[in-house]
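This is the structure I want to talk about, given as structure tokens.
And now, chain A:
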Amino acid sequence: MSENADSMQTRHFLLRRLHSLTGIVPIGVFLIVHLTTNSTIAWGGLNTRAQSEGFGWMDRAIATFQHEVSFINNMPLLLLIEVTLWSAIGFHSILGVYYAISGKGNTGAYKYSSNFRYALQRITGYFGIFFIFYHVATLRWGWTWLVPGGTQWSHEAASSTFAAAIQGSTDGFTAVGFLVACFYFLGVSALVFHFANGLWTAAITWGITISRPAQKRWGVICAGLGAGLMLMAWASVIGFATLDYEQASAVEKTMHGEQIHLNTDEPTEAVTLTESKEIDG
Partner candidate 1 sequence: MSEAEAYAYDAEMRKANRAKAVAGRSVIFKIKRCDGPNKPSRWESFKVPIEEGANVISSLNWIAANPVTVDGKKTTPVVWESSCLEEVCGACTMLINGRVRQSCSCLINEYAPREGDVMTLEPMSKFPVIRDLWVDRARLFHNLTRIKAWVPIDGTYNMGPGPKESHDHQQMRYALSECMSCGCCLDACPQFTKQEDESKWDSSFIGAHAISQARYFNEHDTGKQLKADRMDALSGAGGINDCGNAQNCVKVCPKGIPLTESIGAIGRSATIHAIKQFFQGKK
Partner candidate 2 sequence: MADEKRADEKRVIVVGGGLAGLAATIRIAEAGMPVDLFSMVPVKRSHSVCAQGGINACNEVARQQGYSEYQHFDETLIGGDFLNDQHPVLEMTNWAPKIIDLLDRMGVPFNRSNEGFRDLRLFGGSLFKRTHFSGATTGQQLLYALDEQTRRFAAEGKVNKKEFWEFLWPIVEGAGENARCVGIVAQDMRTMQIQSFRADAVVMATGGCGLVFGKSTNSVICTGGAASRCYQAGAWYGNAEMIQVHPTAIPGADKCRLMSESARGEGGRVWVPAKKGDTRKPRDIPENERYYILEERYPKYGNLVPRDIATREIFDVCVNEGMGINGTNQVYLDLTHMDPDYLTEKLGGILDIYEKFVGDDPRFTPMRIFPAVHYSMGGLWTTYTPGEYQPDSPISGFKPGDPIPVGNEPGMGMEVGAHNNAMTNITGLYAFGEVNFAYHGATRLGANALLSCIFDGLCNGVSVVNFVREGGHQPVFELDQAVFDAATKQEQDKHDKLLDSTSSGTGDRKLNPYQIAFELGEEMNAASTVVKTGPRLEKCLSKLDELKERYSKVELGDGAMWTNQSLSFTRAVGDMIIIGEAIAKAGLLREESRGSHYRTDFPERNDDKFWKASVAKFNKDSGKSDIEFVDVKAGLVKLRPRDYGKTESNAAPAQKEPVGAS
């Protein structure tokens, strides 16, 4: 074999394994974190530390979420994290598309569940990147012309502006807004499926699960993880889709006006606003 062919071989192997790896770290890990954060809108009411005068369940949730967003925005080396994440997503999706078009689905003839998962892995990949693009473009890059109602998302008013963005207006659902909410619903579902199923195949790719029972057991674990993430994802979307803009806005204003103790470890530190880094949270 020539030198050239040899290095081709190595490169091919590296690319494929990197593709698999990036799907898990950082993208997959980020997905977990991100969904955890976002779903606080549904369960943040549990956070009794996010307490303030007259706060009900939803208020606490809004506050918790806002706090998380702000926390992330305050992270040191955020730029580095962002760059890593973006290059990983770019790498994974460009290669992903390339790999996806190299195959030719045949679920018409072979109706096996694993074959549907194979097809879905590709479809959710395509759909997922489309969704991520929309998600980022509208929220992070401020392409408000893509947002019904034209709301500009702000990390200072994370819940309210996001709710407005996916409801289509600041006072409840518009028809297009409903579509956007549905789009979100499908988008997150697709990504969660893609990740969970990817985790299952990655174990075969790397040779971690070999025997059928092992593949099956790992499949159950991945399905469990997927179900958990799916719940969080759905909770997030439904949470924001049903969020009352005025209420959220009020809580956010309160937060910026008063100092709310959210964290007993840093009792004195108020939520401060930084202009510098933010991510699409």
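Keep in mind how these were chosen: all candidates are chains of the complex that A comes from, given by their letters.
In this text, a residue touches a chain if its C-beta (ideal position, glycine included) is under 8 Å from a C-beta of that chain, and two chains touch if they have at least 3 such contacts; residues count from 1.
Just so we're clear, the structure is a prediction, and the values are computed from it rather than from any experiment.
Applying the touch definition to chain A and the options 1 or 2 in this complex singles out candidate 1. Residues of chain A that touch candidate 1 in their complex: 1, 5-6, 8-10, 12-13, 16-17, 99, 102-106, 108-115, 117-119, 121, 200-201, 204-212, 214-215.
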